[in-house]
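The other protein chains are all here in position, but one chain of the complex has been omitted.
Chain nomenclature is as follows: A and B, assigned in order of appearance, with residue numbering initiated at 1 for each chain independently.
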């Protein structure tokens, strides 16, 4: 379904700006170590998948997975581009993006470089766009601390 | 010609979303090793220039250049940003973007990092935006397998 065939109109374009901002706010609050602000970008019954055995169901569980980020990393930088939006209806959009993430660790280990994709389900909840589901797939990496990743499924 | 002086209106903004999606779909299908889907992003009489002596004229010839990507690379990741659109008319836009590409090879050789620019001519064909011409210029690189590149022409 292409954007032109949808003839989405002005409200759709304004929604798309807000959805992109959500994507960028996630990266920002992650890099700034703002776990509280991060969690608020998700709906209550969210699902977050960072790996086949690493993630969370529900906002409360997700908050727990974020507890360590402040001390585990010296700093991180998340660069998100190639944003493609696929609206399912006026209040739900599936989002595909490309990620380049750089991490510097507190422990003595080399910086890591992660090349991946986010596959998200974003929904409008009380007038605000929020993550319903966020899945990180990894194309490849160098020295990433997460050992088991969801692959992108390259043919 | 700036966007504001053009007063492009809503249809132009919708077109721009579609053109950006084309740019991102190219990167996606390249990273996913989808040569068939890649070729469909181009018009029949397209021109693709990956280097002074490396490219293709026509969709059929282009399809041939893509034959090896599945086995040549273990994986690739193409990060496209800094998208600037310069409309020549309602059905043709010149596009300038910045690329960071990472490649991991099947053969024993180091991963490569490519910093470059795409310079594209994108046209509306049967209601769909497609590549008419795509040229990769290389700002600099580390361990890139393509030895002869089109320079960006830094002053």
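We adopt the following convention: contacts are C-beta pairs under 8 Å (C-beta built on N, C-alpha and C of every residue); 3 or more make two chains touch, one makes a residue touch a chain.
Please read all numbers here as calculations on a predicted model, not as lab measurements.
The chain that is not drawn here is touched, among residues A:34, A:96 or A:137, by A:34. For chain A, the list of residues touching the undisplayed chain reads 10, 13-15, 17-18, 21, 23-25, 27-28, 31-34, 70, 74-81, 100, 102, 104, 111, 127-129. The chain not displayed touches chain B at residues 2-5, 7-10, 13, 16, 79, 81-84, 96, 98, 100, 113, 115-116, 139-140, 142, 152-155.
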